[in-house]
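Take a look at this one; I'll ask things after.
What you see is the complex with one protein chain gone and the rest in place.
Lettered A, B, C and D in written order, each chain numbered from 1.
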Amino acid sequence: MIKRSYFTSKTLPYLLILPQILVTVTFFYWPAFQGLMQSMMLSDPFGLHNTFVWFDNFISLFKDPLYLKSIGITLGFSAATAAVSISFGLFVATMANRALRAKAVIRTLLIWPYAVAPAISGILWLFLLHPSYGIVSIFLTKTFGLDWNPVLRGNDALIMVIMASAWKEVSYNFVFFLAGMQSIPKSLIEAASMDGASPFRRFWFITIPLLSPTMFFVTVMNIIYSFFETFGVIHTVTQGGPGGATNILVYKVYQDGFIGLNLGSSSAQSVVLMVLIITITVLQFKYVERKVQYTG
Amino acid sequence: MVEKTPILDALTYIFLMLGILIVGFPIIYALIAATLPIEEVSRVPMPMIPGDQFMVNIQAAWEKGNLGTQLVNSFIMASGITIGKICVSMLGAFSIVYFDYRLRTVAFVTVFCTLMLPVEVRILPTYEMAANLFGPLNLMWEKLGLGAVAGWIAGHDVEINLDFSLLDSYTGLILPLVASATCTFLFRQFFLTVPEELCEAAKMDGASAMTFFRKILFPLSKTNIAALVVIEFVYGWNQYLWPLLITTDPDMMTAVIGLQNLIPQADDLPYWNVAMAGSLLVMLPPILVVLFMQRWFVKGLVEREK
Amino acid sequence: KPIEIHWWHAMRSARGEVCNAMIKKFNESQDKYVVVGTNKGNYDETVNAGVAAIRAKKQPHILQSFEVGTQTMMLSGAIYPVYELMKDAGYKIDWDDYLQPVLSYYMNADGNLMSMPFNSSTPVMYYNVDLFKKAGLAPLSKEKPVTWDELGGMLKKIVGSGVPGGMVTAWQSWTQIENYSAIHNIPFASKANGYEGLDCELTINNDKVVNHIARLKGWMGDKRFFYGGQKYQGPKSEFLAQNAAVYIDSISGIAKLKKAVKDFTWDVAPLPVESWMKEPQNSIIGGASNWVLKGHSKKEYQGVAAFLEFLANNEMQEFWHKETGYFPITQSAYRSLKAKGYYDEQPYQEVGIKQMTRRIPTKISRGLRLGYFIQIRNIINEELELVWNDSKSPKEAMDSAVARSNQKLREFEKTYK
Amino acid sequence: MAQVILKDIVKKFGKTEVVHGISLEIADKEFVVLVGPSGCGKSTVLRMVAGLEKITSGRVDIGDRIVNDIAPKDRHVAMVFQNYALYPHMNVFGNMSFGLKLSKTPKAEILQRVNEAATILGLEDLLHRKPHELSGGQRQRVAMGRAIVRKPSVFLFDEPLSNLDAKLRTQMRTEIKRLHQKVQSTIIYVTHDQVEAMTLADRIVVMRDGKIEQVGQPIELFQNPANTFVAGFIGSPPMNLVPARIVKAGNTLKIRFNDQLSVPLPVKEGMKVKEETDVIMGLRTEDFTVDNGNGGFPDAWKLDGTVEVVEPLGGETHMHMDFKGVSFIAKSEGRRIFHAGQQLRMAMNLNHLHLFDADSTQSIY
Partner (left out) sequence: MAQVILKDIVKKFGKTEVVHGISLEIADKEFVVLVGPSGCGKSTVLRMVAGLEKITSGRVDIGDRIVNDIAPKDRHVAMVFQNYALYPHMNVFGNMSFGLKLSKTPKAEILQRVNEAATILGLEDLLHRKPHELSGGQRQRVAMGRAIVRKPSVFLFDEPLSNLDAKLRTQMRTEIKRLHQKVQSTIIYVTHDQVEAMTLADRIVVMRDGKIEQVGQPIELFQNPANTFVAGFIGSPPMNLVPARIVKAGNTLKIRFNDQLSVPLPVKEGMKVKEETDVIMGLRTEDFTVDNGNGGFPDAWKLDGTVEVVEPLGGETHMHMDFKGVSFIAKSEGRRIFHAGQQLRMAMNLNHLHLFDADSTQSIY
């Protein structure tokens, strides 16, 4: 971390880091502190009546079956989103890596959804999967006789937001997997083929294990994405419904805090999320430390 | 590889095409929808042959959604976040990597604790912060009884109410999102890979810290900057919850938020054609940025991993 | 330089345009003030934008809040009650001229008006005349409500005639529980629906409501009823697409239907009642009122008062009513329209007014005043959805809605103690 | 039975041909080293034998089969890569047994073979380590072990030592030599280090630009390089190569460097050098001796020169000499001290003279 040849100056380094610190403290630490305080208070929506209640908000939160359900939904949603986008991304990346020609074109054709806002992705998929006029749902209903109705049925709604969220992440994962695969030394693959491994076995026994650091990173990023950035998707598509089936944690923070105006509970939920994210970050760093080495 | 696997090769390309098609389908469908008149688009199922109403719909979206102003806002917000983040984080990383000072570790930890925490989890207090930047000062004034002290000194009641709001301002859209360590982290990683000898050579050549930064480090960071420009521009452009909360003036709204006005709500006619036209318009700029700057973008993304 | 008056409202598309027209008229009518109207999204979003702004001390002068936010706003300590405002500004308003069911919703315990009624509505039943005819059904009366049983029979015929679905409803909590309770004089909550104390509790898990929900659920089996969702898709588009022949929504739906329906005839009828309810009560109001927020200068409040006064004048109210379907909130505006023969030409415009004023409101049909009502509505919506998608029985759902809501009510009570 | 025969093999990448029709017969159990400058096609040839690269035209036989269309795993060859290409996620045992597992070898046999190889290479105690827990030399050994367990009839090595430091390189070189003696397989070994080539090879193949320049035993290449390229490539410091002209002097021939300097051309049986031809004269640095009167060389072979640069290496000293405008590097025993500017009389041992045609650069003497 420390460069050997540093500069010495009494004030300059402080001046240089100052803007960063200022912004961070103002818009990060102070709000986070406030959030923490708020999470231990009962307040009216207007912040005019505040009662300090210690951990009551947290206690009632974890006693609330709906919050627990929301945790479950979030986990399921994230896992599914990650699983769909990772497996699809991995699959396409594998194919692209096999393709000898046109890698650049393929990448161009696959990369752009990354740039689409989650909210817009939600709109697109809503349009595709809407029960009464979405082309995909019509296709599903007509072809497979499925009774597809995300407006009514929680599972269908969940599938819809998973699709909309995963779609966008596919390109992100694709980029990483392709890069990961390309950084696996060719000689390893060649050694495996000398050892008599078929393409499929090479993929299974060499590529996948060697991709595990990338896989881990991508998983973490996907989880963070589906925990937070999918807010736009949920907000535009289901608003947490039907019957709370798509009410993921971050949406619940918004719904309870901004729509329901229950600030204490909402803040407590934010704090829970913060702790969660910090844990993930720490894990991520720990893992990165002992990353598998490619060469050697 | 060397195996003769024509079937596998063919499958590879078939699957690739399929993959690209699946990934591309929503946009193709949106494109078609955007060319149709309202009657066609609300037909079930929607015809898959493009119509001729594209420009009409685009225009409708443009006007109805106030997209002209909002695209400009989005652009300002995205660029502001991009430039702000890059400036702040580059200087910060420079300080952390190239200087040795007492509080360096403190600064490092302070900054990097924020690495992965998205705005969403601290949204409410951040909002209040943005609403009045001097809130904490006022609070301290009250809580610490400074007012009373000042009053005692001045001999009369002193009321201080500093008031500086970032709501409905570009600063408000931008600044709170600049507070993240991802870029700083990336620059730090990059600076650590810059050979130490380069810095030493510059020192032997008589360069001061800032000269080294301007003349050597900055030019060397060009590709990293380019990568970050793409990533942060897309990030800024696609922000949702924050601008949703902080802007109330329609002339300050960003395009992604404004787009919600185009989506047929319970109380509108299903103008999906216009909604799709609007969506296309709003998603176009970041897509173009990503496509045109693909090379750097990929590099930047992948380097984040490290 | 004219003084700017900011008004945040939830009026969009058709209604938004009418609002803008009224603002424009006001601004042109004088040069001391300029009203700036801003749509802040739907009702929820507008209230939360307002709350956030109040916390941040960036509040507008006038905030539109739907009826559900009434208790929240009243207790907020952030409002400038309109009766005081108008008095302070020197306006003498004849409050008796206002529609009483509307006023009573927004009055405090002392009978003083806290917010200015603006867009008041009540739910009614829209139906597709053509589909009715096709199914061999006669048009419905605009005065006398059909019973739910009769409606059930009609819907059966309609579905039998090949229409994909029978009935849909917007605002399910408002129309099927809140108004159902009012019309049948069933308490929605204890303590006179919350008017008489923060320590009230919900009572919607009573047999009557549960049975009603169970009936709707039963209708889902043969498509006499289906669920159209809450947003984007909404029941209205089902009605528009003629997937449903009956559509329950606020009278404010008139504006939109007028604009959107091209290929069939529709009409309005009062909400159905139970056959045992010989004298159905009034329905309760919906829509929203304008709250004046504290923290501005006297001069500005002068302008606010002028604007509110302007909105309430006959000309504006007639315009508003005609264009949107919302009530004219003063008796005089109503009378003036009547006198002009407007309701003879457009009889459907009067269905809501008549339904709402058909009886003196009881303590139970007067309205609802609950803390965290926005969350409670979401809870009810959620629980109903769980009924619709077979996750819960009506009784379970209502029990759970009551339990969950009561918890919110207790939290609210604690906060304000 | 594992001779390897390359017949007119050509390799094109797209349109560029990088191997231009190479033919080579490698006997069973022979240790053949391919050398040549970077990019000359050594690896490409090796990889064609391995089956990792398609053969554009020509054919490769291993044992008594044409292997052009046989998959790498079925060619009975094993390869050791420059960067070892160990599977980082498997331990040493896993690395060595991977191929056997894939070919469904019985467990007991795998165990036995791996242990055998581990014993040969002294890896017994490392079987449970992951590659990143090994030193460079150990990794190198594992890579060889992975090759050995498969009992291939041909071993292919692609610069296996170039990632190691000098000391380890010397040590591993010896181990490879020992290994060859033990396993008795055919070995094709690529390097660009001529010391490795000289010390390891039964025969060296010198390549340049996708062609073979010369094939032969190490000492043969050293003593009889076929052309200036081989002459300059084999031997360190490299042979002095100086342009000159053959002229007639009386009835003998002389090698004339410039107006002032020429030496007689010793007559050799069957010599085909003609007068008035431009040549390149080659003489190794060790064929200079400081004249002390008793070297037994004719006087005409002795030249007066000036020492320009002295490079004392301890055991030997390299002197950059100038003889009337012609530069040579001479090697001398290390303990005598010379200094720049010194005048010296040097004897050239013209018995070891080489002459190359100036145009074709081929040896003509």
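In the analysis below, contacts are C-beta pairs under 8 Å (C-beta built on N, C-alpha and C of every residue); 3 or more make two chains touch, one makes a residue touch a chain.
These figures come from a predicted structure and were not determined experimentally.
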Chain not shown: contacting residue from D:Pro72, D:Pro131, D:Pro152 or D:Pro218: D:Pro218
Identified contact with the non-displayed chain, of D:Gly63, D:Pro266 or D:Pro312: D:Pro312
Residue among D:His180, D:Lys331 or D:His354 touching the omitted chain: D:Lys331
Absent-chain interface as seen on subunit D, which is shown: 174, 177, 195, 198-199, 218-219, 222-223, 234-237, 284-286, 309, 311-316, 318, 320, 331, 333-335, 337
Missing-partner contacts on subunit B, residue numbers: 195, 197-198, 200-207, 211, 215-216, 219-220, 222
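FYI, only the chains that are shown with their structure count from here on.
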Graph separation of subunit B and subunit C (steps between touching chains): 1
Selected pair, greater C-beta contact count between A-D and A-C: A-C
Rounded Å distance, subunit C centre to subunit D centre (Cα mean): 94
CA centroid of subunit A to CA centroid of subunit D, Å: 56
Interchain centroid distance [CA atoms averaged], subunit B/subunit D, Å: 58
Subunit B residues counted as touching two or more neighbouring chains: 2-3, 42, 128, 130, 245, 260, 263, 270
Junction residues of subunit C - those touching two or more other chains: 52, 55, 230-233, 237, 241
